[in-house]
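What you see is the complex with one protein chain gone and the rest in place.
Up next is chain A:
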Amino acid sequence: MTTSLGLNPESPTHPFPSLQSALSDTAESLSSDLLSSSPIPTLVLDHSLAIRCVSDGLLGVLGGRGREQLLGSHVDAIFDPKLPLPPLAVIREALSTAEKTKRLHKLNHVQPDGRTAWSIRCLPIFRHGTLRCIQMELYDTTEDYLKQLELEERITTNETFRILVETVRDYAIFMLDPKGNVATWNAGAEFFKGWKREEIVGRHFSNFYGKEDRDNDKPGRELRDAIRDGRCEDEGWRYRKDGSRFWANVVITPVYRGDTLIGFSKVTRDLTERRRAEEKLVSAFEEASKLKSEFLANMSHEIRTPMHGMLSALTLLLDTQLNPEQLDLAKVIQESGEVLLQVINDILDYSKLASGSFSVSSDIISVTDIIQSVFRSYEKCHTPDIVLESNLDPRLPKAAEGDSLRYRQIVQNLMSNATKFTEDGYVQVNAHLQEEDDDSYLILTEVIDTGIGIPPAASSSLFTPFTQFDNSATKRYKGTGLGLSICKSLAELLGGHIGFRPNPGGRGSIFWFTARLKKIKQLKHLETSQDQSRALAVSTPATPIEDIKLAAVNRSVLLAEDNQINQKVMIKMLSGLGFDDIDLANDGREAVNMAVEHSPPYDIILMDINMPLLDGVTAAKEIRFASIHSPVIAMTANALKGHAESYIAKGMTDYISKPVDRKHLVKILLNCLNQGGLQSSHEPR
């Protein structure tokens, strides 16, 4: 690179020689000092290229060589290839060009390794047409050079990216300004959004969203999310210019320059095909799984019918005169048949659970009652080598909402496993209230045994369908290997979990499950009234029987009961408690008529649930409908207390299970009469 500075090498002649000489002296020493002390590596060479002046800057680069040593020597002596200086050939070229052109010559040189760069500046000074001297300056431009390189690279990269982005057709990639207006548009965007660049640039990107999304300000929300999280990704329907839609994956990223948001990049992919494929796969899978479950359910059902026939016939056969050998064989058939039936029932349950057609009903459940009832059934038939124990948390709710049948099924199954695999020691059932909040209870139920236990390797697959942990056990112990997986599904349907851990006593297993039961709002008054009656019992030293005999005076009772034996017993019991005004209804219809006509209303109505013509629940409803507020006590022989308690939710005041326990009846009557006494507006007769 050659630059003319327009410098006149012929100095103007000064008008005053003496002054000129004085000045010249000063100027000469000044310029010599200036050159010597310059931090820029500088050389002054005479016409024969001998060194006449060296700057401090150059001495620094040369490292250690003294100025005196260099002065007078040829320029070639300085440019040792070992030093980080331009090579001698380049220097020579620069000098000869400067001499030839008689102008300032500038030359840039980059070392072959690319790590250092020099800018060489040669100024030839001629006097009267002959070369007097050459000033050579060497600038280290490495830093500038690197910057330049970087800049060039960046420009190339940007250009590459721009071309990439603009031409890619599988993705819509474009920029939004900070307000969400489209700023750039690529071929992909044009291709699957249908808008041309000139049509869309400057318009808001919410044009790609459906009406519902726009109404919810989803586009605005996405920009805010992107700023907050640094990125926002969404999958959903987006709309083309022609109104057709496609399933899109969208990523929005905010773009900053420094700290200023300059916009957002938005990348949209069309996933319609993928989604369609996924949907196809899912529906195919669901269909297959449904068919499988249906097949299982149908098969099980079909097998069950003849099985029942066989087993019934077998029972009859066992009642006939059989010789001992025949009896043995028949018993084998019976036992195997029963196992088979259990297997089929399990499969039926399992396939119902698997196909999701297993519904959970919501009735009133008392954990204590269920466990006691299951416990009793095992108490009857357990071997004397096993001790059966139960620990029930007194805080367990007396009544809560849940599926009592499913709960019972889990307890029964765990108990049956425990007793099956335990030959001696104990089997224990524990139930605790684990958590309680405003709406629900979480009940933890554990079945602990000292049986054969579960080897650690098998514990992970315990709840997997059709697995029994030990093949040899299968031979000794009957079963489908479905029980626990059914329990697991049931526990999950009840809003809980199921699990296993070894018995810390060293032998046997602990199986536990949790179930979430809803609280019943209607029952609150019952519990508080029971509390009141307890308080009452404390405050009065008299026995409940004496209390009721006092309370019964002049009270009228309607007894609705269709069974004459129960009528007689109830009337006898009531009159024994001091009631002498007892009317009798033989069915629900009669009960309603009598309750409505009786004036003033009865003080107590005792209502059997299953009655001809009109059942107790409907009768109670009709009585309430006629604005008669007498307490109605349901009497029920239903096995599950839970069912009975649901009657309270249906308008009954309280309930009592059959056979009617006198003490319990007294308690309930006292409750009703005391409450009735507070509420009733009529005078006792």
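Just so we're on the same page, contacts are C-beta pairs under 8 Å (C-beta built on N, C-alpha and C of every residue); 3 or more make two chains touch, one makes a residue touch a chain; residues count from 1.
Basically, contacts and distances are computed from a predicted model.
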One chain is missing here; what is its name in UniProt, given the choices "Ubiquitin-conjugating enzyme E2 K-like", "Trafficking protein particle complex subunit 2", "ER membrane protein complex subunit 2" or "Histidine-phosphotransfer domain, HPT domain-containing protein"? "Histidine-phosphotransfer domain, HPT domain-containing protein"
Among the options A:216, A:312, A:391 or A:593, which residue touches the chain absent from this view? A:312
Consider the whole complex, including the chain that is not shown, and state which of A:59, A:444 or A:573 touches that chain. A:573
Of the residues listed, A:202, A:505 or A:659, which one is in contact with the missing chain? A:659
Which one touches the absent chain: A:206, A:345 or A:372? A:345
Please identify, in ascending order, the residues of chain A that touch the omitted chain? 301, 304-305, 308-309, 312, 315, 345, 405, 408-409, 562-566, 568-569, 572-573, 576, 608, 610, 637, 639, 658-662
